[in-house]
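Starting off with a structure, shown below.
All protein chains but one are shown in place.
Chain IDs A and B follow the sequence of writing; residue 1 opens each chain.
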Amino acid sequence: MSGGPAIGVRAPEAMQTLSGSARERPPGRRSHWLFLIWILFGALFFLIPLLSTILFSVKPKPWYLAYVNTFTDPKFFSSLLYSFGIGLATIVGVLLLLVPTAYWVHLRMPRWRPIVEFITLLPFVIPAVVLVFGLIRVYGSRQLPLLSAPFGGDVLLVAAYIVLALPYMYRSIDVGLRSIDVRSLTEAAQSLGAGWPRILFTIILPNLRVALLSGAFLTLAIVMGEFTIAVFLARPAFGPYLSLIGQNKAFEPASASIISFGITWLAMGLIAYIGRGQRGQTRTVGAR
Amino acid sequence: MDALVAAAQAEGNLTTIALPDDWCNYREMIDTFKTKYGIEVNELDPNAGSGDEVEAIKANKDNPGPQAPDVIDVGLAFGPTAKDEGLIQPYKVETWDSIPADAKDADGYWWGDYYGVLSFEVNTAVVSNVPQDWSDLLKPEYKNQVALAGDPRSSNQAIQTVFAAALANGGSLDNAQPGLDFFKQLNDAGNFVPTIAKPGTIAQGETPITIRWTYNALSNRDGTAASGGPEIAVVVPTSGRFAGVYVQGISAYAPHPNAAKLWQEFMYSDEGQNIWLKGYCHPIRYEDLVATDAVPADQLAKLPDVAGAVFPTLAQLDAAKELITTQWDSVVGVDVVE
Partner (left out) sequence: MASATPAAEGQGVRFVRPVRRRSFTWLGLVPFFLFAALFIFLPAAFLVVGSFQGPDDQFTLQNYADLTSTEFIVGAFRNSLEISAVTAIFGASFGFVLAYALISSGTPGWIRTPFLTFAGVASNFAGVPLALAFVFTFGNLGLVTVALRELGIDIYSSGFTLYSKLGLEMTYMYFQLPLMILIIAPAIEGMKKEWREASENLGASSFHYWRYVAFPILLPSLLGTMILLFGNAFGAHATAFQLTGGTINIVTIVIGSQIRGDVLHNPGLGYAMAMGMVIIMAGSITAYSLLQRRSERWLR
């Protein structure tokens, strides 16, 4: 399932920053320590699988063998690059699709907002495996042979990922738009003679920068690891690659995982860094 | 032949299915084919079983996209059924005559490619006392350790494993029922792991004992050693030695029929057959190759000793396949699911 919290997330105005001051009265010393023990267990639960992966990745003799094998496997880089490219295409696609739409709804057609929002929430109801089921049956048919067209599968993959990204990207953009005075900016720009494209690119987009960037990095992280849609569309993405070596090799899956974690964390770290100013958004999407 | 090469190159693509890298050295086969003819190979689902391959043709009858396989490599019993369902088209490779008659369809719809014998593949880091025969598998020391290398309702390797167990359990080539009983016993004893064994799961310890064709077990042993992994032991069971043949077929709905035919010609040339041999498989033209001295001596030496192995006939295979695929759920009662 994709991104539940986008529904429930409080608008920034209604929410304290997560690392802000706690609202509860300081509990007694005993419960203080109890909490810390809980947190310790929590930390252990999260860290141990990662530690195991690292340890497995250096189990062979010599310790770097798995990493060497991973780096010298041409499919590792080709699948990584492919997924990265698809990720970029998805980001561009989502932005091209949603920014003008959100802007238009905001400015000119506010009555359509509920309908547009409803559509962006549909991906929650249609899990990835069901989505790809429908896509393959529709576009693999004789009537709409998109699947067999050159790059048809890639186009479908990007489209599917755009669908997955809709919920949180729309919410990001929407919240961003609400925090700037769209109407005044537009009117000012128009009175200075700017046309729509100019307004969108030079006025609106820069103001949404933070929201867009964090959404973009999240999208990238998810596309890089996604498995279900890529495997059923028979695309040479990183997810299916990792799955395959996980089934066929002993230690290379660990080294490849570590590398993919590194990439995910880099993306998330960037989100955290960029999102410092705009707190209070949590998102989860399903690439599970 | 030149016309075929030109036509295949015009198509530019070949879609294969269910060809793992280390199964009969398919990695080298595919890479050599790619470089030799400049044709791209789209490899679908290396983990598919024979039944899945046939299903993939059916599911993509109207879809000439990259999900539709051009060629299949399935267990002997799956050839005639695919022919009956109209899913494959006839073709006779140039070296057709050197393929033994009992390993090919007279009309050219399917033809044998290689054979091997079922053996135990054991991860010695988990299992210190390597089982030597089928009856050993039932011992309590192997709790939660024995797995099939496929789903016995659709994977040829798994179906033949159950069939082979019959030989060691009081059955015969005409009676596969004891094989099902054996696995029921195995499951009741808690020794059976209902997960499909793969090289990764074997090396990671998930399925430390599995039954696979000698060629798979041996190349996996080599591959795991190359990864710095645990030592794999390959044991051909003392009783119940069971040999199996696989066959090639070209999909009747193949999006790239000429590339498919060229692929077949390549595999059945001396060069192709030797590539299979390097992967510890006995290629179907083995007798012919040996007679014409086309096999390097060191390769020959590496082939496993499969003395005493029995080859079931097509009729026996059909009966056993029917029995095992339909009865597995009710007799053994475990889905290789959950």
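The rule we apply is simple: a contact is a pair of C-beta atoms (placed from the backbone, for glycine too) under 8 Å apart; a residue touches a chain by one contact, two chains touch by 3 or more.
Predicted, not measured: the structure shown is a model, and the values here were computed from it.
Peer 1: Would you write out the residues of subunit B that touch the absent chain, in ascending order?
Peer 2: These residues touch the chain not displayed: 45, 47-48, 51-52, 54-56, 58-59, 125-126, 143-144, 151, 190, 193-196, 198, 201, 204-206, 208, 230, 335-338.
Peer 1: Can you list where subunit A touches the absent chain?
Peer 2: Considering the whole complex, subunit A reaches the absent chain at 1, 4-5, 7-10, 14-16, 18-27, 31-32, 34-36, 38-39, 42-43, 45-46, 48-53, 55-56, 97-98, 100-101, 104-105, 108-109, 112, 116, 119, 121-138, 159-160, 162-163, 218, 221-222, 224-228, 232, 239, 242-243, 246-247, 253-254, 257, 260-261, 264-265, 268, 271-272, 280, 282, 284-288.
Everything that follows uses one rule, which is that only the chains that are shown with their structure count from here on.
Peer 1: Centroid from C-alpha atoms only, then distance subunit A to subunit B, rounded to Å. What do you get?
Peer 2: Chain centres of subunit A and subunit B, defined by C-alpha means, are spaced 40 Å apart.
Peer 1: Could you list, by residue number, the parts of subunit B that touch subunit A in their complex?
Peer 2: Those in contact with subunit A are residues 20-22, 42, 44-47, 60, 62-67, 198-201, 203-204, 223-224, 227-230, 255.
Peer 1: Could you list, by residue number, the parts of subunit A that touch subunit B in their complex?
Peer 2: On the subunit A side, the touching residues are 59-62, 65-66, 69, 136, 140-142, 145, 147-149, 152-153, 233-234, 244-253.
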